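As you look at this complex, bear in mind that one protein chain is not there, while each of the others sits in place.
Right after this comes chain A.
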Amino acid sequence: DTKKPRLNRGGAWEENPNRHYANNKIKTTKYTLLSFLPKNLFEQFHRFANVYFVFIALLNFVPVVNAFQPELALAPVVFILSVTAIKDLWEDYRRHRSDKEINHMDCLVYSRVERRYVEKYWKEVRVGDFIRLRCNEILPADVLLLTSSDPDRLCHIETATLDGETNLKQRQVVRSFFDLDCDFDPTKYNSIIECEKPNNDLNRFRGYIIHRSGRRDALYKENLLLRGCTIRNTEEAVGIVIYAGHETKAMLNNNGPRYKRSKLERQMNVDVFWCVIILLVMCLFAAVGHGLWMFQYGDKRPVFDVLSPEGTDLSPIMSAIYLFLTMIIVFQVLIPISLFVSIEIVKICQVFFIHQDMDLYDEETDSHLQCRALNITEDLGQMQYIFSDKTGTLTENKMVFRRCTVAGVEYSHDANARRLAMYQEMDSEEEECTSHGGTLPRRDSVTSHQSARVVLRSQSTKSHRRTGSRAEAKRASILSKHTAFSSPMEKDITPDPQLLDKVNECSSQMDFMRFHSQPMSQLPSDLSDIIDFFIALTICNTVVVSSPNQPRQKVRMRFELKSPVKTIEDFIKRFTPSRLTSGSNSSSSSSLITNRSSNRGCSSILSSPSAESTLTKLDEEKPPNLEHTFSPVPPCYSEKAWAVAEGELRYEAESPDEAALVYAARAYKCSLVGRLPDQVTVELPHLGKLSFELLHTLGFDSTRKRMSVVVRHPLTDQITVYTKGADSVIMDLIKPPNTGKRQKKIVYRTQNYLNLYAADGLRTLCIAKKVLTKEEYACWLQRHLEAETAIQGREELLFESALRLETNLHLLGATGIEDRLQDGVPETIASLRKAGLQIWVLTGDKQETAVNIAYACKLLEPEEEILTLNADSQEACALLLEESLHYIQAKFLCSSADHAAKAFTANFAPFEIYPSSSPSSSSVPFMVHRLGLVIDGRTLAYALDKSLEDKFLAVARSCRSVLCCRSTPLQKSMVVKLVRNKLKVMTLAIGDGANDVSMIQVADVGVGISGQEGMQAVMASDFALPRFRYLQKLLLVHGHWCYSRLANMILYFFYKNAMFVALIFWYQFYCGFSGSAMIDQWYLIFFNLMFSAFPQLITGTLDKDVSAETLQQLPQLYISGQNSEEYKPYMFWMNMIDAFYQSLVCFFIPYFAYADSDVDLFTWGTPITTLALFTILLHLGIETKTWTWMNWLSISFSIALFFTVALCYNASCPTCYSPSNPYWTMQRLLQDPLFYFLCVITPVTALLPRYFYRACQGTLFPSPVQVGRQLDKLPAETRRNILSLSRVKVGSPLSTKPPFLSLAKPLPKGSNKTEKGSFPSPKASQGSILQTHDTRKCHKRSQISCAPRFCVGSLQFSGFLPPSKHMHLNGLTGQI
């Protein structure tokens, strides 16, 4: 890649050498005041429809063909264009506002003039500026880190806004400035930086810095602080700006929302195209008719056939050609000009309502759903596949300690479980309170529930009281805003009393033994295991302790050691003395310290020779208070004070698991109070503070799947290895069980518990230890140091070295950590699945975790079979896929054939998830089986290969759930792309981190999880949700509504325009196809724009076919959207036919009523317009499902508006408005009784067929949506009964589950929890009795008459079924 040298030179203050680089001002607006009009018009004319309308308006200026007053014909186009322009202007203004806000944020920039750091706006920052950053500041630009107040020359940043990861990332000072001990002085900086051109790769940065001395130092991404990140844990840092403004990586990554066209709109465009064809046919017909009409008169020109203005005679053919163009103008309304604008308006309103939904508001983060893409709301109602990220999306990314097993004994932590349940309950209760009630009985139930909670609270323990509801959690999260992974839920772990007793007993014994100088080995092994277990939890990690007063400041003593043990010499120095005499060790270790401290000049030394203290303590058994004088935290022994001090310590962990374990240990009073590079201080009950000398840390890596620390135990003086890791690896490393019966038993038991934990969906970790003799250690150290100093293959050597150490471990126990699922995830998944959505989880996590979580969120069911695909090579992968395909076919297709279900399902729309027209599908429809597919990243890479992708899809589509683990962001997007393109389905991708961005962008609808997490995914997304569970309401309710509203509105639009235009078309038969219109041109042009516009907008915005409650409780209703049932191609034609029928009625009733009378053109045309308006409005009335006062108002307003305008217009000017000149027409009509009689009969006749059809449909073959509406009508109580029972008995053909597989399936517990609370049990049982009664009745009936019908009781949506199939269904339900 090309590198553009970017120079950053200090010294020459007179002129900024970097002035030609982009400054830090950002501008995301599209227009300026000057460029707005031309640019916006240019953009609008990109839309074909606009060009067409302008063309027609201009055509009107040609005298030969003009139909209307040219200026009047311009009105609609101008109106449409200006509405869009105003919308664009408003959006641009909002962008401008937010830009301004960001541009005017403050930061400290070194002023070359004042020679100090001064406050400046972000926009004034330039490349090459030195910036001083303080803790918790947000970086204004991409900055190269030059110095940091951190003694390790590190700067911690939180990249949450970029990639959503809340853990701290370390950035290093540029190597050449590393040794700079004193404060960095910008004036002395005199180097040149060369780096690559600005690019959007967040994980790459290359360049070098050239010093005056000519020395070059390479720069890496570890040196770069990116714009948008937040400085954490670092008091102060100074850096030089490398990229500013739009050149920063964050901005380059921030592409504006892309234009997406929704499925509905694509479908609509096809029908717009059909409209064009109909228009052309009509025009052609009229033109030919006119030609023939002219032709029949021959040379004898009748008086009424006026010559052309020039007085020349037109030939019939020329006349026909002119007329064709005229007709295009007259019939232009057929192409609904206002449709596009109306759709936009409706979408904006829909977005507004989605924004306003309280149920989609998250109080904890004070955020609500954001719609970033305004034009695809209706796509939400048509989703078929959901691709979800796992961590942070399904889970909260909050690890919570749940339970543990130590030495083979399980401590179930029931109280802890209760505590966690408490959180859940409180959350849901709070929701219940805030969510809309609905009916009185419900309210009662809520209050009774609340009182129950009060009782519970009063009974609860202290810890219970400390936990809080959401509001409390919110407050806590504000307090601890700057600490990752530390919500009260994660911190306040309720200890298991039994274990707590044991810990206490154990430590008191140890204290006793220490006091009496007894060797620690005398401790019973189970007790020592317990204390070791907690010590391991406390120290086997990389957690950093923050002090209470300075948030995110490390508690540290200025201690200069970088790596615990650097040399053999060092080792000998340190360990020999203690082995020899106790007297000399203190001096030697202190000398060691002085040696080291003398190495460093500038840094202060808070001398706390903890190594010394531990040693002396060990040997001389000093009383504890003496020891505390050396410790960083002042001694406080009283329990209360201790608790306070302890409570305020904060733990910073790189991964949330670690924090969870440390907090867990703290609950047992084993708290980590300080961590230094070579020492860990732990406070234990009775024993006080103990400092462990940290010899080595063997960090976590994904191949070893474990980490270890090597420490010297202060009490036993043994060199101990504590290892923590995945159960699969640790269990293999346990000392062979023949060594002791006890250990064997522990291993066996632990394994059992581990399986139990995994089944519970907990993340399991095993804790083990190993005691090394000094010789063993020395031996290992030798080779380890060799490895550390090796130049080539250092990583591998270190890896091997770690492997050598981590053998023959002694198993201490295991922990179960819950990566707590977000609230309602299993329920959401269950209901989305019921809604016919296929859910795939694509995660970067390891397979075990992913599978665990999948179980936890009910994505995989325990009774489900799971296909796991792990292959090492392309061939193996191909083979695996082939095998699984065979397996699926053998297992399921045969069995389904036995049940004769194959034929049964073939015609069954909801079961046939994939259209049979899709390229690779065979004649047999694919069915979704109760089968889970788990595939890892490597195999996925093979499977996504061109040669295998079809097979992979064939396997994957047969599975109910698919889990892709260890997948890279690219793979995620490839999977989405594959499914989207090959299966031709609507896809939704949901994720929270930067790794999900590509997937979000590829999918039809991308959803980002916002909340406290990152912005990256949100930036790329079309919708941003605070929580995963909101997806349920977003899709099932808003998606459904948006889709059905818009679909109905579009269909209505087509109908309306066709109906109106056809009136004029029929008239052509009576005016010699001359293009004359009986409808006044003003009415003609403003009919769409004004008179009939509002009611449809109101209906398109507010109509609810089914209530939100029912939609959520009956997810099956979503399927209608997936199958596009509201707007099928045939519906367009049905509507067209209906439109033609209605226009015939509206034309011919007045025609015959006024036949051979003295009525004039416009006195006849005005009633027709009125009738058309009435008919159109009443038609809308039939299609409107929910009548609020807005509907009534809008319809009355429309009618009133029409009459008012007509009356005013007809009274305003006796000579204007040529040619119609409708002076006093309406006034006369209103005096004519005939007019009123027409107004009654015409709409009734016109709408009779539709009304009759709707009534018959509602009774004979109601769509599921209509069934939902009927449910809505039932009293709330009954409805709930029916719904809750229908869940148990999934006999409806709408169920996505194949009916031949277990039909009656118990529900996930949580999902009906709220209902259980909300209606008393006697009623429920009563409901169930009714239910059975009902069902029986239905069955009986179905045996008598095979005609399809609906029965609410059993909720059998049998509208789809021809009678014979219907019997099948009943047979099946009967079996159950």
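Heads up, the rule we're going with is that contacts are C-beta pairs under 8 Å (C-beta built on N, C-alpha and C of every residue); 3 or more make two chains touch, one makes a residue touch a chain; residues count from 1.
The rule is simple: contacts and distances are computed from a predicted model.
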UniProt protein name for the omitted subunit, picking from "Dihydroxyacetone phosphate acyltransferase", "ER membrane protein complex subunit 1", "Cell cycle control protein" or "Afadin- and alpha-actinin-binding protein isoform X1"?
"Cell cycle control protein"
May I ask which residue of A:34, A:113 or A:303 touches the chain that does not appear here?
A:303
Among A:86, A:1208 or A:1260, which one touches the chain that has been omitted from the display?
A:1260
Of A:43, A:950, A:1125 or A:1277, the residue in touch with the unshown chain:
A:1277
Missing-chain contacts on chain A, rising order, are 67, 297, 300, 302-311, 326, 353, 355-358, 361, 363, 366-368, 433-434, 436-440, 443, 471, 474-475, 1070-1072, 1074-1078, 1102, 1104, 1108, 1149, 1151-1161, 1163-1165, 1182, 1185-1190, 1214-1216, 1218-1219, 1221, 1223-1224, 1228, 1232-1234, 1237-1238, 1241, 1244-1245, 1248, 1251-1252, 1254-1260, 1262, 1266, 1269-1270, 1272-1278, 1281, 1327, 1330, 1333-1334, 1337-1338, 1341, 1347, 1349-1353
